[in-house]
Each structure stands twice: as structure tokens, then as C-alpha cells.
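Notes follow the structure.
One protein chain is absent from this view; the other protein chains keep their places.
Each chain carries a letter (A and B) given by its place in the written order, and its residues are counted from 1.
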Amino acid sequence: MTATADSPESAFLAGNNTLKSRLRRAERMRKVWALALIAPMFVFLMVSFVIPIASLLKLSVEDLEVSEALPLTVEAFKAWDGEGFPPPEAMQVFAQELVVAEENKTLGSATRRLNYSLSGFKSMLKKTGRKAEDDLAGVPADQILDAFIAIDKDWGDPAYWRAIKDAVGPLSDFYALWALDRQRDADGDIVMRPSTQSIYVDVLLRTLEISVAVTLICFVLGLPIAYLLATLPTSRSNLLLILVLLPFWTSLLVRTTAWIVLLQNEGLINDTGIWLGLWNEPLELIRNRFGVYVAMVHILLPFMILPIFSVMKGINPWHMRAAESLGAHRWKAFLKVYLPQCLPGIGAGTLLVFILSLGYYITPALVGGPQDQMISFWIVENMSSTLNWGLAAALSMILLLLTLVFFFIYNRFVGFDKLRLG
Amino acid sequence: MALPIYASPVQRVWHYFFIVLCTAIFLYLLVPIFVIMPLSFNSEPYFSYPMEGYSLRWYEEFFTSDQWLLGLKNSIIVGIFATLVATTLGTLAALGLNRADFRGKTAMMAILISPIIIPIVITAAGMFYFYASIGLSSTLTGLVLAHAALGVPFVVITVSATLVGFDHNLVRAGASLGANPFRVFFKVTLPMILPGVVSGALFAFITSWDELVVAIFLAGAEEHTLPRRMWSGIRELLSPTITAVATMLILFSILLMVTMELLRRRTERLRGIRN
Partner (left out) sequence: MNRYWKGSLAALGGVVVASFAGTAPVSAEDSVTVASWGGAYSMSQREAYYKPALKDIGMTVLEDEWGGAVSEIRVQVETGDYKWEVLDADVGTSLAACDEGLLEELDWDMLGGKDRFFPGSAFDCAVGTISYGTIYAYNGDTYPDPATAPQTVADFFDFEKFPGKRAIYTGVSHTIEMALMAAKGMTAVEAQAYYQENTDEAFAEATAFLEPHKDQLVYWETGAMAPQLLADGEVVMTTAWNGRIYNANVQEGKNFVIVWDGQKVDYDVWAIPAGHPNAEAGMKFIEYASRPEVMARQSQYIAYGPTTEEAAALIAPDVLKDLPTASANLTNAYWADAEWIADHIEELEERWAVWKAS
């Protein structure tokens, strides 16, 4: 407890300055000690965790590739208003810089970035780079555009020149818009991206859909188990609780593996079903949404059961009997008397399962098909496969915001200090 | 859950439906775990029953494969060091958080809990990006730091739980008897909170032991952990060696779970809590 100016203690001690200040000093010492104990962990988490994530998220608003590869060009293009073609002098600077960049092989990430804006830009720029020294260096201003067009006719389209100007950064909403399947057109208005590149709004909706479905199934399956555990005598419920905790303690990867073994075409379920004559052709149980639901619910079910169970355990069973004895139907008593008292546990369980589902990656990647992948998959895809880090960062930002919104709701209704994990 | 003798037929039907439903859900929870274990002793490389014969060949394959053993070794090293870091820092922080209220405590708690809440892919991608820039990716050190960060919250939570109701007069008594703060910590505080520290450490260890996504991003071939190795194996071809590894991991989990349960009971007994 902190002694503040208007607390009863300080009022009581008002007359005794020495004691008061000594108490204050002791209190301050306590705080300093406390902070000193927390500091190592705080610094550690900052360096190993918070700063890495922040530095990743920063990429979602940065746009530096072109200005790093072609700094003089970017400078020269600043004078251009973006209408028609850039001034010939700026084109000459660009041509000169291409020669140097080609020599030093520093064009790589800039060509990639420009190709994000306009497809075909990459091969055009590479071709231009290869011919820059012979065909562009030293060409007079009045012939420079024609020299570019002679290398590739697309340089005659102002859109390509404009794309360079639009990619000069340092900040840009380019990736944030991309993560929402949007882009800016020549006038700076926000429009849809071409359909061959549009997937992320669908992915976001799909992520929400899977998370909601998993949460609902977990609730439907978790409620009876929690009720059973709460109403059994302790000795037996403890035993059953271990059965719930066992999968909880088993690694996610092991459990997902088990589901692959069970669900695949020549897996256990299909073999057994065919052997028993229940069906003749293998059922499609894996690499689809069904497999994702089965495996994800299996992994997340304990997170639903445990909070509901711990709340139910504290409910006085006599409340229900009282309601029944007052003439309420058993179901009515359950719905009107028992269930409302479980709400804190149900809220905690559903929110926790939902929050955890949002970020799932491993399980859908192993048991789902290409159309069942959630937003995390696309973060990994862009992070390590297409290496579009800006887009990966923008998608991470969306996922993070979504998670935090629900976490704040969780905190509001449950309190994160009550996070129960086993 | 016994059915009263005066139950109506409808109640009886509901009762039995409920029992069947609960049994089915328990089967759903447990069958995958128990089905995979016997398959690891199959003498044939198939995943179907009845098995044609029993053998330990998949275990032999595990223990004679350099790649699997390297994974095992890395998992143990990373797990132990991550646990040491997480447990030390987490225990100190829990003591600090317990000692005083101060402005920003809630914010501090939020940051502390965030490794559990923030989707692991974001964490892993961020660490990959940042650790690479400071030369820590593809090193065991990088993995240790990453796993320690993921494990710290569990230590703080479990230790904080044991500190609820901790009698600070004991610390004062120790100090007033002339012991320095370190002596007080090791002789008075630590023995009292030890169950919390140990279960926190176990949580931190299992977090590292099972962690895959960060390992996918941060580990090169030489730093492959057991789950990372399994991940490659599953995606390439699901060999029965993987079921052998899975079986060993399940047994290991059971061992840890039993330890935790014993610790919990011990704490409750020590504090005179009865069910």
C-alpha cells in the first residue's frame, strides 16, 4: 500500500515529520527494490521480444527499396509533378544510375518492389539495366526517352515512370492497402488490386470464419464435459481432469501428427471404415476444412473446458435444486439459474479459444488444403517464400490488431491476471 | 452424477444421452494420443491396425540417426538454458511485482503476458527479422533467448500465484535477525515459493521443448530442434519414426504432468488447503 498525501495514515502522521519522511523513504526503497527486481526481465523482454516485433511492424509502412538502390534518381524525380513523362534531365540521371547499379548488382530489391506496382516491370528493368551502359549512357536529353523506348517499348507508357515516383518512400501505405487487396491508381485514389493478386480480404474473412466455428464447436463440446467434471465427486472428477489435461500437455505438433495418421486416405479411420464395410472409397477427411476443424478443436478444447469448469465448481448446486423445487423445469432451471452463473467461465473460455485460433498456423498448414490457410500462413508465405516483408508486416499488423481488440475485451471481462493455462 | 431413483423416463434418456456424449468427447480427446503410440512399435511402415508384428526398428532408427539425435541434443540444450533464463528473470520479476504497487504496473503486466497472447507467427517473424540483423539467427543463443521470452510469462504467473498470501513478515524477521537480503532470499523466500518456481520452470521448459514456429524461422540445419525435425519429416513423408518420436514426447509430457500435479498437491498440503 502506498502512503499518499490524502490517505488516513498520512493525515495521522501529519504532525510527525521525521517518522513520516522515514516511512516515505522506506516506501521509496521498497519501490526501488521492486523495480530493480523487475528491471532485468523487462529489459530482457524489450530486447528479445518487443523490439523485434516493433521492428517488423515498422516494415509495413516503410518503402525504401527504390530510394536505396537509386538515390539520385529519386532526388531528380522529386522535381517532376507526375504528369506525363519526367523531365529528360531526370531520365538522364536515372540512366546513369542504372549503369552503376547494374555494375554493382544493387538493383535486385528495387526491381522487385517496382514489379509489385506494375507487373512486367522487373524483366523490363533488368533488360534496361543490362543495356544501360551501351545504349543509355551519355545520350543527350532530347533523345533519352527514345533511347529507353528503343530498349523496351513499355517505357513509352508514362505509368512505368509514375510507378518509380510513387515508390520513393520513405513512408507509404502501399503494403497496408495491399493487405486489404487495395492499391492507389494514377490519381492517388484507392482502388481494388487486380484479381490475380487479391486474396487477403478473403483470407481475413476465412480466418474469422474458422476461428468462430472452432470456438462454437469447442463450446458445444466443452460445456458438457465441464458440467460433468463440476458435478462429479472430487475424486472422480480429478481423474477425468487428468484426461483433459493430458492432451493439453501433449505438444501441438504431436497431436496434429496423430490426426494426420488418423485422417489420411490410408489412415486409421478410413481403413477401419472400409474394413467394417461402412464405406467403400476413402473419405476425404484431410487437406480440407473438416480436417482443420477436427484437429484445431481437439487442440483448443481444454482451453474451453478448464475456465468453465473452474467457475462451475464454485456454483452452489442447491441453487438449481431450489429452482426446481420452486417448480421450474429442469432445463429451465439450467438455463435460467445455472448457466448465467457460468457466464464468466464461458466468456473466458470462448474468448481464449477465439484469440488463440486467430493465430493458428501449424495445424491448418499440416491438415488443411490451400483454401483452408489462415492469415498466419500468408504471413509466413510472404516472410519466407515470396520475401515480401512489407506485405508480411502489414498482414501481421492486421492480425495483431485483431488479436489485441479481443484481448482487451478479455481483459475487460475476465482480467488477464486470471489467464489460466493449466 | 448418479441418477435419482425418482427420475422420470425423459430424465433417464437425457442422463444416458449425456453419458454417451461425454464418453464420445473423451474418446475424441484421447484416442489420437493413444492410437499413435502402438503404431510406433509396428514392424511394417504402415499406419493401420491390425499390425503384422512388433519391433523397435523405428526407435532404433531414431537413436541411430544423426539428424534426429542432433535435434534431441539441441532441444535439450535450448530447453535447459531457456528455462534457466526464464526462471531466473521471471522469479525476480514476480517478487518485484508482489512487493509494491506503482504506476504502470498494469502496463508492465500487459507486456509481460503478451508473449502468450501475440500470435506466435508474428513473434517468430519479428524475431527472425531482428535477430538476423544482430547476427543471432541460426544460433542456439538466438533460440534460447526467443524461447526464454516465450517462457517468462508462465514463470511470472506461477510464482505470483504462490506469492499470493506469502507472509512478508517472514522476510522481515529474517532481515531483523541480521541476514543479508541474499541470505534471506535463499533461506526464507525461495523455499517458500519453490513449488511455484519449479512448476514455472517446468512450464518454461515445455514451452521451449514443444516450440516449433520460432524454430522454423530461427534455426538452421545445425540448430534443428526435435519439433523442427519432426516438421520436416511430416511434410516430407510421414515415416513411422515420427510416431516413435511422438510416443516418446507423449510419455515425456505425462511425466511432466505428473510432476506438476505432485507439486500442486504438495503446495496445497504445505499451505493447508484441502479439497
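One rule holds for everything that comes next: a contact is a pair of C-beta atoms (placed from the backbone, for glycine too) under 8 Å apart; a residue touches a chain by one contact, two chains touch by 3 or more.
Small disclaimer: the values here were computed from a predicted structure and weren't measured.
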Residue of B:7, B:31, B:51 or B:80 touching the missing chain in the full complex: B:80
Selected residue (touches chain absent from view) among B:38, B:104 or B:220: B:220
Option from B:12, B:183, B:235 or B:269 whose C-beta touches the chain left out: B:235
Which of A:18, A:196, A:280 or A:316 contacts the chain that the document leaves out: A:196
Footprint left on chain B by the chain that the document does not show: 67, 69, 73, 76-77, 80, 132-133, 135, 137-138, 191, 194, 220-222, 232, 235-238
Missing-partner contacts on chain A, residue numbers: 104-109, 112, 115, 119, 122-123, 126, 196-199, 202-203, 264-266, 282, 287, 370-371, 373, 381, 384-387
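Rule of thumb we're sticking to: only the chains that are shown with their structure count from here on.
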Chain A and chain B, separation of their C-alpha mean positions in angstrom: 23
Chain B-facing residues of chain A, complex: 1-2, 30-31, 33-38, 40-42, 44-45, 48-57, 59, 221, 224-225, 228, 231-232, 234, 240, 242-247, 249-262, 264, 266-268, 271-272, 298, 301-302, 330, 355, 358-359, 361-362, 366, 376, 379-380, 383-384, 389, 392-393, 396, 399-400, 403-404, 407, 416-417, 419, 421-422
Complex contact set, residues of chain B against chain A: 1, 11, 18, 21-22, 25-26, 28-33, 35-36, 39, 46-49, 85, 89-90, 92-93, 95-97, 99-102, 108-123, 125-131, 133, 145-146, 148-149, 152, 154, 156-157, 203, 206, 209-210, 212-213, 216-217, 227, 230-231, 234-235, 238, 242-243, 246, 249-250, 253-254, 256-257, 260-261, 275
